[in-house]
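Please find one structure pasted underneath; my questions will follow.
Note that one protein chain of the assembly has been removed; the remaining protein chains are unaltered in position.
In this document, chain identifiers A, B, C, D and E correspond to the written order of the chains, with residue numbering beginning at 1 in each.
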Amino acid sequence: MSKIENNRLEEFRQERSEANEKILDLDHLGIKRFFNLDSNTYKDGALPADTKELLGLVASAVLRCNDCIDYHLEQCAETGYSKDEIVDALNVALVVGGSIVIPHLRHAIDTLEILEQEGTLDS
Amino acid sequence: MSKIENNRLEEFRQERSEANEKILDLDHLGIKRFFNLDSNTYKDGALPADTKELLGLVASAVLRCNDCIDYHLEQCAETGYSKDEIVDALNVALVVGGSIVIPHLRHAIDTLEILEQEGTLDS
Amino acid sequence: MSKIENNRLEEFRQERSEANEKILDLDHLGIKRFFNLDSNTYKDGALPADTKELLGLVASAVLRCNDCIDYHLEQCAETGYSKDEIVDALNVALVVGGSIVIPHLRHAIDTLEILEQEGTLDS
Amino acid sequence: MSKIENNRLEEFRQERSEANEKILDLDHLGIKRFFNLDSNTYKDGALPADTKELLGLVASAVLRCNDCIDYHLEQCAETGYSKDEIVDALNVALVVGGSIVIPHLRHAIDTLEILEQEGTLDS
Amino acid sequence: MSKIENNRLEEFRQERSEANEKILDLDHLGIKRFFNLDSNTYKDGALPADTKELLGLVASAVLRCNDCIDYHLEQCAETGYSKDEIVDALNVALVVGGSIVIPHLRHAIDTLEILEQEGTLDS
Partner (left out) sequence: MSKIENNRLEEFRQERSEANEKILDLDHLGIKRFFNLDSNTYKDGALPADTKELLGLVASAVLRCNDCIDYHLEQCAETGYSKDEIVDALNVALVVGGSIVIPHLRHAIDTLEILEQEGTLDS
């Protein structure tokens, strides 16, 4: 399937990237070190990078943050998780976090659909 | 290493088990179905059971529930995760959830030590 | 008062319904069972259905989820609660949850106004 | 059934009462007004007092605060709710808040048992 | 720098003000008293008003409420805090609350930019 140029997810990626630049441009040492630490968290360690992206996704879902969910969904898709595996991870978040997670599950399913249309997620 | 008979974790297991019995004895259909659903969540599916225990652990850590952390630490140890892998998962929870997670990290490290002494966790 | 065709709430209802369909179409047994369990929670039991909708509303308000608030506001209106009773329930959420709940209270009041205009809520 | 003198709940009531006294003795106008506002929240209004205690219980359960749960359980028992009704309310909290609520459900069931033994809750 | 008439922040101020009016018009005594109590919280007391606005900002950031963040950012700017001081406060929120706070940090930086353009925040 060919790439789609304009969608909600693409807009989010651009805004996220620009805003992160602005944050780093503040030149606050603590914030810059936090951002660096955050990136390194999801690299291969005792656990492989892909497992840690899945952990980041579930943490984001139970803490109910759509932007964080979108970011980790994309990373999970890129590291090769299938839609079924991602949905099975989201089910853990649903059971741990309860029905209050459902609106974020609806958001996640919509994002997964965009990732499929883009070809980022294997369908 | 030989089994330790009396420890905080063993006490928690017994109280947890007895209290869960009492909850099921209430005979509330919704609660009984939730407990059943909860158990089934961590069985092999699109994702293997052990990965889902790790997801449950990180979800519990960012939501900051020591009882849930202890339960999933034990399950993670029993499904074969090493201490280093579990600590790497807890690091994801620390970065996503922030320093407010640290007291729960302290609790988790203590539990891991008991699990090592018991022989449940490979050291 | 006659029905209003186009409003934010009507849009939410449609999107919510479509997204829930997509979630059920994923055919994940755990998720389908959770959705079923969720629906049954608000049926008559030891407590009447309407009281449980009010409980769902306050739980949604202190957990600060606008979509959940909108859903339960509608259910509360349909089961016959008056605006004054619903506002009195929201006050409990405000006191328990604090000023961080205020933006959600503003959202809820706007939704109540739409429900009044639609005739769903007795004014 | 005769009153039990010494139990965890009785100890909590005394400590809670003494600590609340100390807080009021700080003579901070804002805090004193908040405490006054809090008490008034659960008095008869558009909704009857007992319904609001039940709302307070569910709010406390999804926000996962054992002290608040114990306080509202006692109030719910005193205003005449039966064990079955209280458990049905806790089920709403369980479904909205997810399995992370379960340790607090275990705590609540234990408290209900003490309230039954004391005769505060009709069994 | 001259005032900008139309921006996201200005729209938020108007909607917030109108919705707060509607809430007070509900004439619920508890809610009116809460709003009054809330306003008084940020007046000079043992701590000066500006320090308390900064506390309100960090509380809003770790509880992840963009509307509350915007409100307190404006108050902090008006009471004379510099951008660097506000960013240093937000860093505390980031470290305490973790990476889940980052999307709200992005929002806050955008708001600070508007406040600078308006001349509310000294740049």
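We adopt the following convention: a residue touches a chain if its C-beta (ideal position, glycine included) is under 8 Å from a C-beta of that chain, and two chains touch if they have at least 3 such contacts.
What you are looking at is a predicted structure, and each value in this text was computed from that prediction instead of being measured.
S.K.: Where does chain B touch the missing chain, residue by residue?
M.R.: Touching the missing chain: residues 64, 84, 87-88, 90-91, 94-95, 99-100, 102-103, 105-106, 109-110, 113.
S.K.: Spell out the interface residues on chain E facing the chain that's missing from view.
M.R.: Output for chain E: 37-38, 41-42, 45-47, 51-52, 54-56, 58-60, 62-63, 68, 82, 84-85, 87-89, 91-93, 95-97.
S.K.: Identify the residues of chain D touching the omitted chain, counting contacts across the whole complex.
M.R.: Residues in contact with the chain left out: 15-16, 19-20, 22-23, 26, 28, 30-31, 34, 38, 59-60, 63, 65, 67-68.
Convention: only the chains that are shown with their structure count from here on.
S.K.: Between chain B and chain C, what distance separates the C-alpha centroids? Give it in angstrom.
M.R.: Averaging C-alpha atoms per chain gives centres 33 Å apart.
S.K.: Could you put a whole-Å number on the gap between the CA centroids of chain A and chain C?
M.R.: 28
S.K.: Would you pick out the residues of chain C that each touch at least 2 other chains?
M.R.: 30, 34, 37-38, 41, 45, 59-60, 63, 68, 84, 87-88, 91, 95
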